[in-house]
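Heads up, one of the protein chains got dropped from this complex, but the rest are sitting where they should.
So, subunit A:
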Amino acid sequence: MNQPASAYFLEERHDPNETHTLSVLVQNEPGVLARVIGLFSGRGYNIESLTVSETESQKHLSRITIVTTGTPMVIQQIKHQLDRMIPVYRVVDMTLTGSSIERELAMVKVRGGGDHRVEALRLADAFRARVIDATTESFVFEITGNSSKISQFIDLMRPLGLVEVSRTGVAAITRGPEGM
């Protein structure tokens, strides 16, 4: 054990990281998102993707979907830390439910002419992306799917004149009749 002079035990953790998608049901009130994000930054947790919107306006409920990575112990900590916040109703680990659906939407702007333009359209068709804006020298595609499909599409657009991308982040829901 070789550690520099320190008042703390400088431990390295070697557990492998896992990626989990968490759905968090919260009271939609001022500052609630800051609380959730502050927890992640304050305790050094990762946020890979974050999606927030009010889902039940009558009850002032918002649903936050967070994709995060960490060791199993850290993932468990994140869930407990979220769950003990006052405005948090429920935290569900969608990854552990084993049957959740994840979708993300992206808008992808591509600029170019000639063969590139034709190729972009052809690939968009293959990925079931829609054209939602067009000029003589550009397209904006709308594509929906899981994150890896979107990333793959973006990679393919890069050599064809990719200008910019806007992604929503992941939304998730479980299969079957039950709610969270």
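In this text, contacts are C-beta pairs under 8 Å (C-beta built on N, C-alpha and C of every residue); 3 or more make two chains touch, one makes a residue touch a chain; residues count from 1.
By our rule, contacts and distances are computed from a predicted model.
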- request: Tell me the UniProt name of the left-out chain, picking from "Nickel import system permease protein NikB", "Nitrogenase protein alpha chain", "Copper-exporting P-type ATPase" or "Acetolactate synthase".
  value: "Acetolactate synthase"
Statement: Answer key for A:17, A:46 or A:77 versus the chain not shown reads A:77
- request: Out of A:35, A:116 or A:167, point to the residue that touches the absent chain in the complete complex.
  value: A:35
- prompt: Which residue numbers on subunit A touch the omitted chain?
  reply: 1-11, 26-27, 30-31, 34-35, 38, 42, 73, 76-77, 80-81, 83-89
